[in-house]
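Please read through the structure below; I'll follow up with questions.
Only one protein chain is missing from this complex, and each of the others stays in its spot.
The first chain written gets the first letter, and so on, giving A and B; residue counts start at 1 in each chain.
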Amino acid sequence: MTGVASVAAPPLGAAAPGAAWLARARRRAAPWLLLLPAATVLIPFFLLPLVALLRNSFNRDDPTALMVTDFTWVNYAQVVTDPLYLGSFVNSLAMAAAVTAVTLVFGYPFAYYLVRWAGRGSLALRWVIYTPLIVSVIARVFGWMVIIADSGLVNTALLTAGIIDEPLRLLFSAGGVFLGLAHRYFPLMVLPIASSIAKIDPALLRVSAGLGSRTVRTFFHVVLPLSLPGVVAGAQLVFAAVLSDFVMPLLMGSTRFRMLAPAIFDEAIGNVSWASAAAMAMVMLAVVAGMLLVTNRMFRLAAPWARTL
Amino acid sequence: MTDPRIAATALAAEEGNGSARPRPVDLELLDVSKSFGRVQAVTGGSLVVHRGETLALLGPSGCGKTTLLNIIAGFEYPDTGEVRLRGRPITTVAPNHRDIGLVLQHYALFPHLTVRRNIDYGLRARRLPAATIAERVGEVVGLLKLDGLDDRYPAQLSGGQRQRVAVARALAIRPVVLLLDEALSALDKNLREQMQVELSLLLRRLEITTVLVTHDQREAFAMGDRIAVMEAGRIVQTGTPAEVYARPRTRFVLEFLGSTNCLAAEARATADGWLEVWTGQGLRLRQRAGSVAAGRARLYVRAEDVRLSPAPTPVHDASPGRVGLVTFLGAVRRYVVLLGGEQVIAEVPVHAGGDEVSVDDLVYLDFDPERSYLVAGE
Partner (left out) sequence: MSPESSGQAAGRATAGALLYRAYVVGICVFVIAPIAVAIVLSFSSVSQLRFPPPGLSLQWYAKALATREFVSGFTLSVAVAASVSAVSMVAGTLAALAINHHRFPGRAVVQVFVAMPLVLPAVVIGLGLLQTLAWYGMRTGFAAVVLGHAVIGIPYVTYLVLAALANYDLSLEHASLSLGAGRLRTFVQVTLPLLRPGIVAGGAFAFLLSFDNVALSLFLTRGDTLPLRLMQHIQYYADPSVAAVSTILVVISLVVMLVVGRTLRQREDIRLVT
């Protein structure tokens, strides 16, 4: 075997160690310097509060003092056992699941239309779909109130049509909250799905047709699997958002259907029980984070060939 | 007889071969190495580029040529070794202080600036007086034939125009060394070859020292005064195109350049001090013993050196081969001859004359042993 005859070696050039080290140090410091402004906001006003909450969740609430420093699991136990707290958890989870399912079922066809059919109308559609995101929450709540109130649009229409005899209790009930949340987070489901569908290489569809697959088959075998990253992303976002939502249940909910975020607020501000509020918050955090991790893992197992959004 | 210089060869043939007087050195790389984590991108890279010369760094993707270019330009600092520009060490000098012009594969024209602003960008950064700037811009615009395009934006230009703006921008600052990183590979074939000629003429006229990085052998040969072939992070051979092509020093260089046939062979020593080489397909030749040991070997012949003959030839007198494929390529005809389980490719100029050879013909191979290479080992 031939070897590589070495080039007549010139004297080993000295890499000036000092200058190189300085240059390297400056390069290594650069990203941290750039992150400094964001860190000065996020660390004291995001990370540390979370840490404080964690610590406080082990304290004890005292009717006389504000919060007594301690280390007890009593608050967590209360979250799991007390029917009031447990109830708000279950309600929130159920609501999140329902809204996610409904927005997915109704949102996917809309997203598909937006990407593949709309053509020139796609800009207008996009504007429509952005409105719940950028329009003030108060405006939306106000509008919903008028629509679903006992004497509101929906009930008046149904009553005059004779479908019902008595007005449906939509406002200040779980149903009203559901509508408000589904409306608010519909774009959050549509946009990732649309983005994912748009990323599908049109060549794949042409190849599929060329190989003899009809539109429906192409859809189920090519489009649907390839849009899965968007579906998962949308579902995660909507689920987490509904679980955490505060304004809708507060304004349009009822005392009979308590949800988690307002419950935490009540606990902290109304009952001034900071420790148990902190515990509830921690549990909520754990659920959201856990949901994200689990769905990510499941997704990666189910579709290892997919790239996440 | 074959004259294999594949085994160790004196280095004297390479550096500055043929030139009588020494020219000043503009760029030097001394034993440069760079690794990224566990990947050793470049090892022991040493180069000398003389004033006015164009050096082509040629190698397959991943061979480290782009890393070497980045080290010259200053976007990477080597782990060991030195970079010198006109004798001045610039190994760790920031890229904006290096006076090096850069033309990248996709040109990297500033999309939000007009052509004029792109070209004078470097001059403004140097805070040259407005009159000088205008003069220099006018100069390169003329040289690169960009008149009238001043106020256009890159998105409004054709590929060839963008390429010329990129070159103009780099030349405007009158760099000591010009670096071209696959600068022509985004153009289509005819335009590319035209630009190769135009650029070569321009660089020669302006006497600009240039380092050109490419994976395209034709481009390297077309534009390079000297070639440096790289493999897996090392520079394995430098020399003029003719030297590197005719006297490859490693098997990699031999296989990388040109279209080369490779046949398994056996070398046997004879009583009178010669080596007889037999291939499994019945080819046979003799060479002086000594440079390659007896035993298993590989015989290399370039496709353009192989001829076909209806009758047995000095190198091929056992059973003939059969023509499997005939392809007309414009200037040459390529024949794929099936011989003893192997394929041998022969490229014969269309106007070489001789009889027409068709598929399924039985032919004998003929080549000059002097134009073949023997490499010991498997």
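The rule is simple: contacts are C-beta pairs under 8 Å (C-beta built on N, C-alpha and C of every residue); 3 or more make two chains touch, one makes a residue touch a chain.
The structure presented is a predicted model; accordingly, all values stated were derived computationally and were not measured.
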Message = Can you say which of B:173, B:363 or B:376 touches the chain missing from this structure?
response = B:173
Query = Touching the left-out chain: which of A:137, A:224 or A:303?
reply = A:137
Inquiry  = In the complete complex, the non-displayed chain touches which residues of chain B?
reply    = 73-75, 94-102, 104, 106, 108-112, 121-122, 125-126, 153-155, 169-170, 173, 179
Key: Those residues of chain A which, in the complete complex, touch the missing chain   = 27-28, 30-32, 34-38, 40-42, 44-50, 52-53, 56, 106, 109-110, 113, 115-117, 119, 122, 125, 128-132, 134-147, 149, 151-153, 183, 186-187, 202, 205-206, 215, 218-219, 237, 240, 243-244, 246-247, 251, 261, 264-265, 268, 274, 277-278, 281, 284-285, 288, 292
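Convention: only the chains that are shown with their structure count from here on.
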Query = Okay, in this complex, where on chain A does chain B touch?
reply = 1-16, 19-20, 22-24
Request  = Could you please specify the touching residues of chain B with respect to chain A in the complex?
outcome  = 6-9, 11, 30-31, 44, 46, 77-82, 84, 89, 91-92, 94, 234-236, 238, 249-251, 375-378
